[in-house]
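Showing just some of the chains, left in place.
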Amino acid sequence: MSSHIYKKIEVVGSSQTSIEEAVNNAVAKAAESVRNMRWVEIVETRCHIEEQKVVYWQVTVKIGFTLDEN
Amino acid sequence: MSSHIYKKIEVVGSSQTSIEEAVNNAVAKAAESVRNMRWVEIVETRCHIEEQKVVYWQVTVKIGFTLDEN
């Protein structure tokens, strides 16, 4: 078994619905440019408010992906 | 464009359903006394347990609002 090397990037996803969807949106966007994603670490959760209501969930995540696969 | 000044207050919202609803309840309550809310930072999430089950989601948030608008 070989030893793996991973890289982590930091992405902020947003959603009008839920924290989970904001994370999924971040992962979906990252999937356009990064392959072999393995895990997510949730770093921070914020909301944008308009007219006294939460309109966006904004979740900062770190996404880990394998560097050594082909 | 003028430079804005914001104030942040710390509120704990609760919900029997979800983290998101607990945050929305905190914002709705704050809206009774604070105008021009702009953002939420989630600080801490706890649950209250009764009879071995989660019965409340308790989410501590900081809410930022504009001080310089009329």
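First chain written, first letter: the chains are A and B, and each begins at residue 1.
Please note the rule applied: a residue touches a chain if its C-beta (ideal position, glycine included) is under 8 Å from a C-beta of that chain, and two chains touch if they have at least 3 such contacts.
Small disclaimer: the values here were computed from a predicted structure and weren't measured.
Peer 1: If you could, jot down how many copies the complete complex is built from here, 2 of which are displayed.
Peer 2: 12
The criterion applied here is as follows: only the chains that are shown with their structure count from here on.
Peer 1: Hey, how far is the Cα centre of chain A from the one of chain B, in Å?
Peer 2: 23
Peer 1: Where on chain B does chain A make contact in their complex?
Peer 2: 18-20, 23-24, 27-28, 31, 35, 37-42, 63
Peer 1: So in the complex, which bits of chain A are touching chain B?
Peer 2: 18-19, 44-49, 52-54, 57
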